[in-house]
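I am attaching a structure below and will ask some questions about it afterwards.
Only a single protein chain was left out; the remaining protein chains are all shown in position.
For reference, chains read A and B in written order, and residue numbers begin at 1 within each chain.
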Amino acid sequence: MTRSTFFRSFLALACCLGLVACSDKPTSGAAQDEPLGDPLVIGMDLTYPPFETKDTKGKPFGVSIDMATALGEHLGRPIEIKPMAFNGLIAALKTGNIDLILSSMTANEKRSKSIDFSDPYLRTGLSILAGKDAGVNSAADLDQADRRIAVQIGTTGEMYARDQFKNAKLVSFDKTPACVMEVVNKRADAFIFDQLSVFKFSQKHADTTIGLLKPFQEEFWAFGIRKGNDELRTEVNDFLAAFGAAGGFDKLAETHLAEEKAMLESMGIPFLFVTKEPSP
Amino acid sequence: MVPMERTRWNTGREVQVAAGLILAVAICSATVFQKLSYQWNWAVMVDYWRVFLMGLGLTVVISLGALVVSIVIGVALAAAQLSGSVVLRWSARAYVELIRGTPLLVQLLIGYFVIANALGLKNEFVVGVVLLSVFAGAYLAEILRGGVASVSASQIEAARAVGFDRIQIFRFVTAPQALRRVLPAMTGEFVSLVKNSSLLSVIGIQEFTYQAQVANAATYNSLEAFIPLALGYLALTLPMAGVAAWMERKLRYED
Partner (left out) sequence: MKIEVRNLVKAFGPVRALDELTLVPGRDVSVLALIGPSGGGKSTLLRVLGGLEIPDAGSAEIDGRPLPIEPLALLAHRRRNGFLFQAYNLFPHMSVLENVALPLREVHRLNASDARERAEEVLVGFGMLGHLTKNPGQLSGGQQQRVALARAIAHQPDLLLLDEPTSALDPELKAEILELVRALATTGQRIILTTHEMGFARHVADHVAFLSAGQVVEHGPPQSMFESPQSPALQRFFAKLNSFRV
């Protein structure tokens, strides 16, 4: 291939890739008749199936996406889903880049200092993904000097571990897969994460890990809202009430969370979605 | 005294060495990966090829944009540092030291969430390209400045003696010689730029690395996405190195 041919094909390829990239536009609300008005920008980190992920076509997909769509319909506004790294969500909300956070974010005291939360919509808990031969049977086993615990930065698992497992050594990682790998490779005894993901990971790495699924700290997920934006908060809370009453959550459970529902029911744990609990 | 001309693809020795290297790398990788007690699941990764491609495309577009703008910034800064005006020189110097002395991540966070916000700039793509260019431009400025300074004084003198004015000296003597010298460092900077674009996910740009993480997460995988990710970046950076090598050959002269 001559030099100029190579150059031209490279440029052509770059342009094609550019066009493909541009096809990944942010999702908006209802397909046919777009509700008019200011789009509601909702921030999510799409690395958390089955709540926030992408389908094989690259479109955002999951429980939270369905909830967002329903919210848009309820409010009569188009919605725009803005994917970004989890760490950036609160900053983006505070500076007005996004209007809402809907990213399986736990409502807790620390975060409440920065942002407001809606009524909770889901109850889950922290669980342990333990190495198979690590000899860990409960949270109590973890608070010992010779234990090495993996946690993900910015998650409630990390916050809990720092508070409660003061004797153990903590290793924090930026991304979930890294934490899982530490346990699989026997470099950490356990990974503290939410119950549903622990379930899925323990299934995937059945040879090397075991999931201790009884949650040792209950957590509630909610929408994140800018401090002072009480109008939107009320609107979201109204939506949650209406959605629950209309059986919206049941439909979501059927579509996305069938396995998890079965697993939890077999353990006698109440299933995830909540309706009207007092805000933290 | 005539340099030997080498054709691009010499069979024999070069191919042997290349094949040997690839084999060595493959064996080392295989050994390392064997040690992992990790169950690989490649099949699901293939399903997500569109996700990878979208990320790769965005990275390409952003990198190319930042490449162009960073050259403009780099040239402007280098010129400012070589100019007669004290204000220009000091401003440029301050810019370069500030940008080179702080991490790109910090620049992205402050640049997007604070500065761009204050200016009312919401388009994260434009801001991302600008911030990446601002970063790379500072490094390019130093490279260019060094290249210009490295053109020997005797060359400048000869240019003056021949009757060139300042612009002609730059155009015919300084620039061609400096260009040849800065090419390797500039290529390195552009490769860095492509890799640094992976940080843009923190301001909401779904570039290649982010998309790979999405694919990883969607399939509950930990590692599989990283292989195509690495290969994808190589597909971007190797041609850059190739183009640079071609340019260096073209500009080569003995001195």
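Annotations for the structure displayed:
Quick note on the criterion: a residue touches a chain if its C-beta (ideal position, glycine included) is under 8 Å from a C-beta of that chain, and two chains touch if they have at least 3 such contacts.
Since we're looking at a predicted model, the values are computed, not measured.
The shown chains contacted by the absent chain are B, with contact judged over the whole complex.
Among the residues B:24, B:235 or B:251, only B:251 touches the chain that is left out of the figure. Taking the complete complex into account, B:173 is the one of B:99, B:173, B:186 or B:200 that touches the chain left out.
Annotation for subunit B: contacts to the undisplayed chain at residues 1-3, 154-155, 157-165, 168, 172-173, 176-177, 180, 251, 253-255.
Note that only the chains that are shown with their structure count from here on.
Chain centres here are Cα averages; for subunit A and subunit B they lie 33 Å apart. Subunit B meets subunit A in the complex at residues 36-39, 41, 47-51, 53-58, 60-61, 64, 109, 113-114, 117, 122, 124, 201-204, 206, 210-211, 213-218, 220-223, 239, 243, 246.
Subunit A contributes residues 3, 7, 10, 14, 16-24, 43, 46-49, 53-54, 56-58, 82-85, 87-88, 91-92, 95-97, 175-178, 180-181, 184-186, 200-201, 204-205, 207-208 to its touches with subunit B in the complex.
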